[in-house]
Every structure is written in structure tokens, then in C-alpha cells.
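Just one protein chain is left out here, and the rest sit where they should.
Chain IDs A and B follow the sequence of writing; residue 1 opens each chain.
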Amino acid sequence: MKIIHVNGDGRFKTYEQGVGRAMTGVIPRRTLIGLATIMAALFLWWLATSGLRLLNPLRLPSPQEVWAAFSQITFGQGYGGATLGQHALHSLLLVAKGFSVAVITGVPLGLLMGWSRHAEALINPIFLLLRPIPALAWIPLAIVWFGIGDTGKIFVIWLTAFVPSVINAFTGVRGVDTVLIAAARTQGASTLQVLRHVIIPGAMPLIFTGLRLSLQASWTTLVAAELVGAFFGLGRVLNLAGQDIFPGMILVGMAAVAVCGAATTWLLGLIERRVINWRPAV
Amino acid sequence: MTKRHNRNFLGPAGTSLSRGEFWTLTIAGFTLFFAIWSGVAASGWLPPNLLPSPLVVWDTLARLWHQPFAGHVYAEHQLASIRRFLMGWAIAVGIGIPLGLLMGWYRILDEIVTPLFDAIRFVAPLAWVPLAALWFGTGIGGPLLIIFVGSFAPCVISAYRGARLVETRFVEAAQTLGASSRQIMAHVLIPGALPSIIAGLRVSAGLGWQSLVGSELIVVGAGLGYLMVQGQGNLNTSVVIAGMIGIGVVGFAIDVALRAVERAFNRKWGQA
Partner (left out) sequence: MGAGLSEIVFEGVTRRFSLPKGGEFLAIDHIDLRVEEKEFVAIVGPSGCGKTTLMRMAAGLDFPTEGRVLVGGAEVRGPGPERAVVFQQFALLPWKTVRENIGFGLMCKATPKAEADAAIAHYVSLMGLSGHEDSFPHQLSGGMQQRVAIARAYVMQPAALLMDEPFGALDAQTRIVMQEELVRLARRNPRTVIFITHAVDEAIYLADRVVVMGRKPGRIIETIDIRPLRAAGTWEALPIEEVMDTPDFTHMRSRIWKLLKAREQERPASP
């Protein structure tokens, strides 16, 4: 609950908590400090690994090693049979496919269960049984059924991403204010019209929350699945690098996973802002 | 005999199921699940070693209880998993929650830590496995790191949000009554952040348990994940499914326990 002066009078300090930005000149202070921290971290990293050689390079690769690995896999002969771009694309496509299938099957089911208490009572037991099983636990079964090819991966991603979509669509529907439904009915709306014009828009914010969770879960699961066994993909890169004891490449793989995850999340955010344009930014 | 009016046109809020309807449908749901499972297994559409019937799985589970598989009996695998999970989770909670609280209260800390946090947040927990192997070899440090990474973020985020969202008027009230900073922290900020923290614990435990399972798929040792991998390697599907059941049961139990804590908490303090 630190103290920041609010209106620049400087004479006193005012309690400040939770709101407001302190500005220094044109660039927000927050950005400056953020950049400074990252630079400091990078510097310390370099110092520890190659500058002062504090750490065994096998434990933590130096920035140069990471760069070398990065160059190799991106511009050079590649790694694990393909370049970074190809591996990343492969992973991205799998996530996209699995995620799409999960959303297309999950959201409608969630909407149905939300709207109809009968459907909820019938389908809930199955959910109760399957939900506690973490997605990753399905990987061995998926391998037994589908081998380590793409189908197995998509299956597991579908399983992971399915549940949050259903649950959030369900909660979204239940959260729609009954008064709105009543108002629509008094104007003669049919059930289908109520669903289309009241329920679905009303449930959208929560549906997107579900989508975000599904996406995160998809990435986690895909990386895990690829680590366990795959021909291509970022997880495969990580796995190989681990076996080859190639620390630089391990970090490259981790960074690639982070970048892809962040990029897809950002993309989803864009879509969300376009679709839900009736609410002030949360 | 009162007639119950169903106002179905209002959607779920206007519909209510009688006890009979509810239980019939619920039981039907369970039955449906097992029926489909048994049906597919029995139809021979998939070879029996790919999808054993529920009875075979039950049988396997009973056997595993007494007969060691991959070096241990079932309960020992379970305990190994639970132990690892609790250790890793405890570290994440012990570091993450205080960190989140401090970040919420001290803006400068927030500004320093958040960029680092954001950079690392998107690395899926299992992506740490090769690095963990590099650092810890086959020791317990590996799985602990994975579990830590998986459960850390929700702890920090929920503590952070909890700290930031403590209403200013409570802090002001305490200030006007002469409370020192330390007293404000103890009597206002921490209790105020608690609901968010407890909700975060549930999420964090779920993710931590999942990460534990994942780490056991790859790292060698005892545990339910290890059990499944061994089963998969032997194409012994019923062992795999038996492992999944164990994982589900423990995960469910953890969630139920934390949910109860959350409920008890809300009931006592009554604030959203």
C-alpha cells in the first residue's frame, strides 16, 4: 500500500491503493521499470553464465549458447528434422484443430445443459465421472488407442479443452438475468429467438472466459503429449533437446512454447473485443 | 395437493425438476455412461485390449490392490503421487501467496516482478521437464519443480487480486482509528484478501495435481502416472484406466476438501 503523490503537489503523500497510474513524462513508469527489470535480468543471466562463469554451463546455458541454438533451428539445418517454424506450425495447427473441435462440441452442449435442467440432470453424471481425471492422464490411453501420431494429440486436446468450454457456457447461461428473458417473452420472442438474442449474447463474456481457459489447457496438454511421444512439434524439440543434453535448445523450445501461447491468447483477446463490444473494457 | 407451475418459458430459472425427475435422469445418466462403455467394449468394434469392459477394469483394480505392478502395490503408487503433490504445492503456496500479497500492496514490487512473471507464465509446466531433468537428474527435485511451476501462477494471481481489491474504505476506517501499517496489514489487508486466496488455492491445487500427473508420465519412479505409463508400455489398457480412476478420485477428493474450506469460510465471514 505504498504511497504515491496523486496530483503532483509533492507536499504530502496520499494513500494510494489499487488505482491510478504514476506518469513520468511521456512513458508510463510501469513500462520503464518493466524494461529495466528485463534488462537487469538478462544482464545477470549473461554474468552468471559466461561473464563470471558462476554456473556450470550444463545447468544454465549462456545467452550466446541459446542464440546459437536458436540460429541453428531457425536459419540453419534445423533440429529434430525440421526448422523451428515448421515445428511451431505443426504444434499450432494441432492446437487449433483440437481447440476448434472442443469449442464446437463443448459450447453448444454447455448451452443446452444451461438452458434445460432436464439435459443437465441427464448429462451431469457423465461429467462428474470424467471431470476429475486431468487431461494429461488421458495421454497413455490416447497412445494406446491412436499411437503417437496427430490423431491422438487432437483427441487429448479435445478432452482438455472440452470441459472448460462446457462449464463456462453452462454458467454463462445460468447467469443471464431472468428479467431479460421475461422482457423478451413479453415481446413475443420464441425460444429460439430468446436463445439467439438474449441467452447467447448474455453468456458470451463467460463463454470467452471458458475459451481462454480452454486455450491455455490446450497448450499445456499439447506440450505434454508431444513430450511423451511425437514425431514433430515443439514438445518433440524439447524432448530431443533433453535427451541430447542440449541446454541451449531446451531454452529455445521453452521460449517458443511461451511465445506461441502468448500469441494465441492475444489473438483470442482480439476476437473477444470484437465480439463483445457492448461492455466497457473489463 | 398444490399444483406446481413450471414456467419453462423463463428458461432454467423458471424450470424445476421434481425429486423423482431429477434422480431418474441422474441415474439414467450414470447408466448411459456405463452402458455405452460396456456396449462398445462388448461389440468388438475395438479389440478387447484397447477398451476393456468396466468389469475387467474393476477386476484389474482389485488385483493391483494386492499385487505389485511396476514395483509397488496400487496404494503405494497413490501415496507416492500424493506426497509429491503436497510437497510441490506447499512450496508454491508458501512462496506464491506472500509474493502475490506483497505485489498487490507495494506497487514498486508489482512493477518489477510482473514483467518477469508474464514472460515465464506462458511456458507450459511440462515444458520445464527437460530443464528439470538437467538440473535435478532423476531426483525428486524434478517433479517438484514441475508441480511448483504448475501451481505457482494461480497462487500469485489470486493473492495479488485479493490484495488489490480490498476496499479502500476498510483501510481508511482502520487508519482513522489509529491503526499502524502493521496492524492494517494484519487486520484489514490479509483478511480482506483471504476469499480470493482461498478460491485461488482450489485452482492452484487442480493445476498442481495435473502437473504432478504429467511429470510422472515422463520422470521415472513410483506413482500413478508412472503406473499408467508402464501399463501403456505393456498395452495393458485396464491398468491404464485403473490409474486414471485413482488419479480422478484423489483429484476429486482434493477439490472437495478445498471447496468445503471455501464454503466454511464464506459462511463465517459472509462477504462475497
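Basically, a contact is a pair of C-beta atoms (placed from the backbone, for glycine too) under 8 Å apart; a residue touches a chain by one contact, two chains touch by 3 or more.
Remember, it's a predicted structure, so these values are computed and weren't measured experimentally.
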| Candidates B:A62, B:I108, B:A173 or B:A257 - the one touching the absent chain | B:A173
| query | Which of B:V123, B:V188, B:A205 or B:I247 sits in contact with the chain that's absent? | reply | B:V188
| remark: Where chain B meets the chain that is not shown, the residues are 167, 169-170, 172-180, 183, 187-188, 191-192, 194, 268-271
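In the analysis below, only the chains that are shown with their structure count from here on.
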| said: With centres defined as the mean C-alpha position, give me the chain A-chain B separation in Å. | reply: 17
| field | Parts of chain A lying in touch with chain B, wherever the complex brings them together | value | 1-2, 4, 15-18, 22, 29-30, 33-35, 37-38, 41, 58-59, 114-118, 120-126, 129-130, 132-141, 143-145, 173-174, 176, 178, 181-182, 185, 191, 194, 199, 219-220, 222-224, 227-228, 234-235, 238-239, 241-242, 245, 247, 250-251, 253-255, 257-259, 261-262, 265
| request: Report the residues of chain B in contact with chain A in the complex, numbered from low to high. | output: 9-17, 21-22, 25-30, 32-33, 46, 50, 105-108, 111-116, 119-131, 133-135, 164-166, 168, 171-172, 175, 181, 184, 189, 206, 209-210, 213-214, 217-218, 225, 228-229, 231-232, 235, 237, 240-241, 243-245, 247-249, 251-252, 255
